[in-house]
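The complex appears here without one of its protein chains, the remainder shown in place.
Chain IDs A, B and C follow the sequence of writing; residue 1 opens each chain.
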Amino acid sequence: MDAIILQIMNGLDKGSAYALIALGLTLIFGTLGVVNFAHGALFMIGAFCAVTLSRLLTLSHEVIDETRTDFLGNPLKVDVPYLYDFFGTDVGNVLIDWSVPLSIIFAFPIMIAFGVIMERGLIKHFYKRPHADQILVTFGLAIVLQEVIKYFFGANPIPTPAPAAFVGSFDFGALLGFNANQIIYPYWRLVYFLFAIIVIGVVFAFLHLTTFGMVVRAGMADRETVGLLGINIDRRFTIMFGLAAAVAGLAGVMYTPINSPNYHMGMDFLVLSFVVVVVGGMGSLSGAVLAGFLLGILQSFASMAIVIEMIPGINQVIIYLVAIIILLTRPRGLMGKKGVMEE
Amino acid sequence: MSMLDVRNVGKRFGGLQALSDVNLSIAENTVHAIIGPNGAGKSTLLNCFVGKLIPDTGSVMFDGQSVLGRSPHEINQLGISRVFQTPEIFGDLTIMENMMIPCFAKRDGSFELNALSAISRQKDIIEHAEVVLEDMNMADKRDLTAATMSRGDKRRLEIGMCLCQDPKLLLLDEPTAGMARADTNKTIDLLQEIRDKRKVTIAIIEHDMHVVFSLAERITVLAQGSPLVEDTPENIKGHPKVREAYLGESV
Amino acid sequence: MTKSHVTRRGILKSGTVAGAGLAVPTIFSATDASAFTNEPTGDSVVLGFNVPQTGPYADEGADELRAYELAVEHLNGEGDGGMMSTFSSKALSGNGILGKKVTYVTGDTQTKSDAARASAKSMIEKDGAIMITGGSSSGVAVAVQALCQEAGIIFMAGLTHSNDTTGKDKRANGFRHFFNSYMSGAALAPVLSAAYGNDRKAYHLTADYNWGYTTEEAITSSTEALGWETVNAVKTPLTETDFSAYIAPVLQSGADVLVLNHYGGNMVNSLTNAVQFGLRDKQVNGKNFEVVVPLYSRLMAKGAGANVKGIFGSTNWHWSLSDAGSQAFVKSFGTKYGFPPSQAAHTCYVQAILYADAVQRAGSFNPCAVVEALEGFEFDGMGNGPTLYRADDHQCFKDVLVVKGKENPSSEFDLLEIVEVTPVDQVIYPPDHPQFAGGALGTCNPGA
Partner (left out) sequence: MFGLTKTDFNLLLIIAILVLLAPFLLNPFPEGSKLAQFNGGYPDLMQRFVIFGIFAIGFNILFGLTGYLSFGHAAFLGVGSYSAVWMFKLLSMNIIPAILLAVIVAGIFALVIGYVSLRRSGIYFSILTLAFAQMSFALAYSVLTPITGGETGLQLALDDPRVLGIQVTEQGNIPVPSLFGLEMRSSAELALGPWLFTFNVGYYVCALIMMASFYLAIRIFRSPFGMMLRAIKSNQQRLNYTGLNSRPYTLAAFVISGMYAGLAGGLMASMDPLAGAERMFWTASGEVVLMTILGGAGTLIGPVLGAGMIKYMENIISKINSAILHEWFYWLPAGLEDFMVAVVYPFIGKGWHLTLGIIFMAVVIFLPGGLVEGGQRLLNLIRRRKSSSAEPAKDNLTPPA
């Protein structure tokens, strides 16, 4: 029982990352009809916004410490962040410690701008091109982006810890009457889950409650008609692309303490997020969220030792197996609309 | 003898009863028009004939066999060819190739793995397609890509493709929609010729009464998903129920 | 039918045949003048450095390449000579190998066996390389080793830790300086039991591929021999990035030690996740919960950041060793590149020097002569104490380091501290040890 509760929590947490990435992907698909293979790269760029901010905060000058030596026997050069000089050690340390949450403020405008530039500069020329061309050009862009990141940040993962306040885990088991340490969950993962729920909620509220969102949704349903009403749907779609980029980017920012970011983290998520979107149904926002959580939970169950013992290798293939079963029984995914992406 | 026999067909889409209790019989070697106001269920009915939709109730018999539960290509192989409201052709292929494909379907059935012999060796197919192209007056355009043609030409091509198969029953869904008067007249001439020379049974959905009365021998008026009247063109003209259905006037 | 399956490009490269005009195209009946593949006839010799330049191990590959460039400098008599001055064999004199200047070509393994073989083949066929070395995974090492055996080229493995490389997949033309899973287990177990006691329950997470299997087997068997119990061993997919689902149930199992048989990105993520779950702050069975990482590398430690603090693991070599060889190497490398070398750099440097030395001693580039010179070769001064290249399986036997994540690192390279240098006697095993069973060395192949 406790094992099952634990894996459901795990699944929700894993699923929230899948759902966030898939949400942006399906938003771009639904509004613009573009298959964006660079979406994983946007997630990665977001994560590296956090890395960049933490690098900026720890920009340092060297102070020579005569009492210690470096590996060659020379006096050790110690890096002292400029922040210490500006704000003193205490405030400086707090700022550095909170660099990941601070990155949200830093990354949001950058990601929006990045998304808008990407849409205006590249994607808009591909609206009328075949999906295969869209896939190829965005795939090419993804390669270029990750190689650029690799050039500047190297191939090795870069540790980007959460603030000290979030280190450790919360004992849910005690809350539910189990023995201590039976159901524990890290604070930062709980933060991530809540963050995901909030972002998903905001996106849905934005699309359903604002006029802007309603026009966009109408445009998703029938682009020509909305265009005929004299509404500049193109501008709105550009903004939506920026928004989708920001959702992916923020998902990346918040993900950095969970796994040290590296240049290929986007590609690692890309196939998975496409599976999520397709299982949910192309262009269906609620489908993407539902499929994200569903696949997260199933994946967590499949990685239980007892399950692997029964079906060896199930943890390797569960996602794909579920995708195949769902697509064969529900032709357009869980909540897909007819006629989308079937030509 | 009736070519197509429709009995008690009903079809529901969610809350909308698109067809209810449709009974219709199309006799061999006649041109039978189905008319009715927008939303009367004409296209839905046609879709039930060709396997695109399966009616909830009733039966559709063609030439003594039920078409229900058969897939579109099987129904076509039974002898029903269809022309769509917006021309459905192979836009990336040439006109000649468009013509040849139904010829292959006629000769080889629904699947034939003919992967090694060159198309240019299929003399009988080429000849057949050329004859129909000639009939359609399109021989000079045979190497053009189909998508580049005018809408009228596309329609003619589509009709020609259906004729390649020597269908027993030809279904036409608004064949003159969006055409200029001159083109419409040409199409009427073409269809008359088909009717007279080829002895093909034709069922036609049409809004243009000029077309309907130039061609049809029987007319069924459909309103709100069920047949209102069925009669000869002469009797349909001025029929009060028809006027009511079209103009909403009560008598 | 001859076996002139490789080119004599070396000849032409050196210019001796240039301008010979039209040679008779003796197709498929050529009498080949050379006695072995890519026999160098000019005044230079080509070595092939096949390292990951793209993919997740690219940084490790870059460090390997730095070490090779340094080794080439030293072999050609440039620079300060590095470990050549502390090396027990004095055959090399800084004038290249057998008087031929050392040149090199580089290639990208992409850490994929196919790509690595393609790259090695191009070095052999196009560039006339006489020896291939490098790599950062066992899959690649085994694949390239088999290729070199077939082509008649010596393969000096880079970083490869799986038992299979010198176990069931060993080849006569291949040599490994790096240590292996068995040695990690043998070195780690006593240290672990001294630090954590003999009454421990271990939970293994194992990367689901060959290296993971051999490492899990090595660690379980050597810890169980000291009284530990293995509660569970769960396989995790190579492509997994989030290990939360595997780590969450660990505490429920009643285990009090978590062993992460992971390498590279897998290890960085699983360790980060384990620390996130707060496992290391927990008390289980009245003891502190502990995490162990059998194979450490500095780059992994760097990726995992503060999470490695206090965590035990093993490593082939570390720059803080104080013997003369290590010091000389660190000085030479550090002066040139500005930071200390990694263990991957060390093993690659040593392999390049050992090869050159073997050729020099054998007096020939012929792979069979080199094999003979390396088999049973005992040397010292290369950083790990007295070392034996065993003839039976072409594995080096030397001291193994047990290390621990440092609590207060002074720089981004100072992440590990040496806990114990396990003497070679403790980690040696008979060639027919069950963990190395199957496979045969075969005989050396000179190609041509």
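Heads up, the rule we're going with is that a contact is a pair of C-beta atoms (placed from the backbone, for glycine too) under 8 Å apart; a residue touches a chain by one contact, two chains touch by 3 or more.
Owing to the predicted nature of the structure, the values given are computational and were not obtained by experimental measurement.
Taking every chain of the complex into account, the absent chain touches A, B, C.
The residue from A:Met9, A:Leu57, A:Val278 or A:Met335 that touches the chain not shown here is A:Val278. Touching the chain that is not shown, out of C:Asn285, C:Gln426 or C:Thr443: C:Thr443 (per the contact rule at the top). Set against the missing chain, the residues B:Ala33, B:Val67 or B:Ile89 yield one that touches it, B:Ile89. The hidden chain makes contact, of the residues C:Thr41, C:Asn210, C:Thr241 or C:Ser320, with C:Asn210. Only one residue from B:Asn8, B:Ser71 or B:Asn137 touches the chain missing from this view: B:Ser71. Taking the whole complex into account, chain B touches the unshown chain at residues 50, 71-73, 76-77, 81-82, 84, 88-94, 97, 100-102, 104-106, 108-122, 125, 143, 145, 161, 165. Interface residues of chain A facing the missing partner chain: 35, 122, 125, 129, 131-133, 135-137, 139-144, 147-148, 151, 271, 274-275, 278, 282, 312-313, 316-317, 319-321, 323-324, 327-328, 331-333, 341-343. Where chain C meets the chain that is not shown, the touching residues are 1-9, 12-13, 15, 17-23, 25-30, 53-54, 58, 61-62, 65, 69, 105-108, 112-115, 117-119, 121-122, 125-126, 137-139, 142-143, 146-147, 149-151, 162, 164, 169, 208-211, 213, 235, 237-239, 439-440, 442-443, 445.
One rule holds in what follows: only the chains that are shown with their structure count from here on.
An unclassified topology is adopted by the chain contact network, corresponding to no line, ring, star or complete arrangement. The chain with its C-alpha centre at the largest distance from the centre of chain A is B. Taking the mean of all protein Cα atoms as the centre, the chain whose own Cα mean lies nearest is A.
In this assembly, the C-alpha centroid of chain A lies 52 Å from the C-alpha centroid of chain B. The distance from the centre of chain A to the centre of chain C, each centre being the mean of the chain's C-alpha atoms, comes to 35 Å.
One inter-chain figure worth recording: chain B and chain C are separated by 74 Å, centre to centre, where each centre is the mean of the chain's CA atoms.
Chain C contributes residues 55-59, 208, 232, 234-237, 239, 241-242, 244-246, 248-249, 251-253, 265, 268-269, 272-273, 276-278, 281-282, 284, 299, 302-307, 319-320, 330-331, 334-335, 339-340, 410-411, 413-414 to its touches with chain A in the complex. Looking at the complex, you find that chain A touches chain C at residues 2-3, 6-7, 9-11, 13-14, 17, 68, 70-72, 76, 78, 150, 154-159, 161, 167-169, 181-182, 184-186, 188-189, 257-260, 262, 264-265, 268-269, 299-300, 303-305, 308, 313, 315-316.
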